[in-house]
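Please read through the structure below; I'll follow up with questions.
Note that one protein chain of the assembly has been removed; the remaining protein chains are unaltered in position.
A and B label the chains in the order they appear, each numbered from 1.
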Amino acid sequence: MDPFDLGPHAGFIIACYFITISVVAGLIAWVVLDRRQLNKALNELEEQGIKRARGNQAQS
Amino acid sequence: MAIWDYANPTRFMRLADRILPWLIGICVIAFAIGLYKSFFMAPEDYQQGDTVRIMFIHVPAAWLAMMCYSVMALSSIGTLVWKHPLADVSAKCAALIGAAFTFISLVTGSLWGKPMWGTYWVWDARLTSVLVLFIMYLGLMALWRTMEDPIKAGKAAAVLTLVGALNLPIIKFSVDWWNTLHQPASVMRLDGPTIHPDMLVPLLVMAFAFSVLFFVLHLRAMQNEVLRRRVRTMRQKAAASARPAAATATTQPAE
Partner (left out) sequence: MTGWAKALFLRELRIAVRIGGSGVVGVLFFLAVVTVIPFGVGPDLNLLARIGPAFLWIGALLATLLGLDRLFQADREDGALDLILMSGRSLELVVLVKCLAHWMATGLPLVLAAPVLAIFLNLEPLAIGAVTLTLLVGTPALTLIGAIGASLTVTLRRGGLLMAVLVVPLAIPVLIFGVSSADAAIHDPVPFMTPFLIMCALSLIAAVVGPLASAVALRFAAD
């Protein structure tokens, strides 16, 4: 059995895996880039000398 | 109660940081095993041929689409009943991930349907229910986006999520009814106990891998959301303290 021969419907299978991988990659990129940006903003704010609110849930 | 120890976001952040490397490791290993098994070990199905390999991502994605909604429903109970401060964070983050997996399951389902049914879309009971679920995810996300105050948005979304959770079984039931009434062309179904063990093992491994992937993404997204709210409060503080001395603090980008 040749695992790289996907039969007559190879296009559909590859398209499926491709779409899934791109969506998951998009989610991962969203999480990572978001984190980076937020850390940057947090550092900037802390450099300006703004103290982190004690007990963050106070805002609720 | 253990869950209350993590009501403090700082403690939650620390715990998540400790767990995440392990989860990521497990996720990578599970995907490696699952993909290897689904491509090299699983036999071709005698009816579906190689397209059965689509099932190894379609079924886990569909399972995650349901699981995400359950996580959101549980978080919504947490928001409304116990007012747990992390519950609405969890619900908000699960919505986007759930919508993404629902999208994957819809697209892979219709790509599987083209060679199998001869058409991309069949108004089959299950596809239709998933489509309705997808619309509900998108509606919830729209609700989150349009409300500015995250606390109020969280409560509104929690109400809608729970109403949706009550409604989902009814929708499923009525779509099944509607489907049997209109007697579609007899469609092949993959479910049932006759599934071959050589296919079941990779399927379960992939389902496990996808679930771990969900938890990794969810924890990370929740951490981001906590940070985002922290930044928001700090900006508000900065703006409040900058206002009296606006003349001197021109360098501060007060929002």
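Methods note: contacts are C-beta pairs under 8 Å (C-beta built on N, C-alpha and C of every residue); 3 or more make two chains touch, one makes a residue touch a chain.
Given the structure is predicted, the values throughout are model-derived calculations rather than measurements.
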_Going by the stated contact criterion, tell me the shown chains that border the hidden chain._
B
*Touch criterion as defined above, residue of B:Leu23, B:Ile171 or B:Val201 at the omitted chain*: B:Ile171
_Please identify which residue in B:Met13, B:Leu162 or B:Leu204 touches the non-displayed chain._
B:Leu162
_Interface residues of chain B (partner: the chain not displayed)_ = 80, 132, 135-136, 138-139, 142-143, 146-147, 152, 155-156, 159-160, 162-164, 166-167, 170-171, 173-175, 177-178, 181
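Assume only the chains that are shown with their structure count from here on.
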*Can you list the residues on chain A that touch chain B in the complex?*
1, 3, 6-10, 12-13, 15-17, 19-20, 23-24, 26-28, 30-32, 34-35, 38-39, 41-42, 45, 48, 50-53, 55-57, 59-60
*Can you list the residues on chain B that touch chain A in the complex?*
7-10, 39-40, 43-44, 49-51, 53-54, 57-58, 61, 83, 85, 96-97, 100, 103-104, 107-108, 111-112, 114-115, 151, 213, 217, 220-221, 223-224, 226-231, 233-235, 237-238, 241, 252
